[in-house]
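Read the structure below first, then the notes.
Moving on to subunit A:
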Amino acid sequence: MGYTLVYTQVLEFLPYLIKGAWISLQIAILAFFGGMFFGLILATVRTFGNNISNKIVICYVTFFTNTPQLVQIYFLFFALPEFGILLSPYIAVLLGMTLNAAAYLCEIQRAGFLSIRQNELDAAKTLNFSLFQQVKYVILPHIMRVLFPPLSNHYIIMTLGTSMAAIFGVEELTGRAFNINSETFRSVEIFSITALIYIVITFIATFLLAIIGRYFFKAKIRIIQ
Partner candidate 1 sequence: MERLIEEIPNFFTIWNVIFLAKAMGVTFLLTAIGCLVGFSVGGLLAIFRKTKSIYLLPLRIFIVIYTEIFRRVPFLVSLLLFFYVFQIIKISDDLFLIATITVCIIATAYIGEIIRSGIESINQTQWDAATAMNFTYYQTLREVIFPQAWKVILPPAFGFFIMFIKDTALASQIGVMELTFAAKILNNKGFSPLLSFGTILILYFILSFPLDRFGKYMERKLASNKN
Partner candidate 2 sequence: MPQIKIKSINAFYEKLHVLKNIELNVSKGEIVSLIGPSGSGKSSLLKMLVGLLIPKSGKIYLNENLVNFKNQSDLRTIREQIAIVFQQYNLFQNMNVLKNVCIAPTKIQKRDPKEVNEQALNLLEKVGLKDKLKSYPDELSGGQQQRVAIARALCLNPQILLLDEITSALDPELVKEVLDSIRLLASEGMTMLIVSHEMNFVKEVSSRVVFMDEGSIIEINNPRNIFEKPKEKRTLDFVSKILKEK
């Protein structure tokens, strides 16, 4: 064993890494809400659209959920320039993640729509709720309670997915770990610290989501599984 772990040198880079984590967070949040929005459109089309539009959405979802996000981004980054579309690494990653998230979030949101039970609506109708009241008191609370746990779960998966951005040179958390690695060669120390930061930020996210879920949507999320 010629190697001893030395963390002192790497710890100097901690603020630098944490700023990187901030960028990871940005990418995750932007891609998540972009994916939510686009996924909602897809889910709406899928629920209310005609045969052809349905098929298109199904193809989209099937394609994006059955191929790696990494290769999708490679494709955007390297193949689109052939058509004269040049994307910066940051935009390519963000776009790739958003398109990918849209496919998953479409499925999740659709499952939420489908889970509204007719008898709950009937109950609301017999109580003489107006359409607005039905949406406000019955449909939305129900959808949020059903959707919140899988959405939170997917958000955590996306946070981890942002590390792919490093491969394209984006200086988020993993990207910055790459940078320090090529400067100091303290690889094990760097990547273990990086791993730890990911653990911390996903724990914080789960914790906040659990609180939001519990107090606003009566949805139960366990912090430790």
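A quick word on the picks: all candidates are chains of the complex that A comes from, given by their letters.
Observations on the structure shown:
Assume a contact is a pair of C-beta atoms (placed from the backbone, for glycine too) under 8 Å apart; a residue touches a chain by one contact, two chains touch by 3 or more; residues count from 1.
Treat the numbers as computed from the prediction; the structure is a model and nothing was measured.
Among the candidates 1 or 2, the one that touches subunit A within this complex is 1. Subunit A meets candidate 1 in the complex at residues 1, 3, 62-63, 65-72, 74-75, 78-79, 82, 156, 160-164, 166-167, 174, 177, 187-188, 191-192, 194-195, 198-199, 202-203, 224-225.
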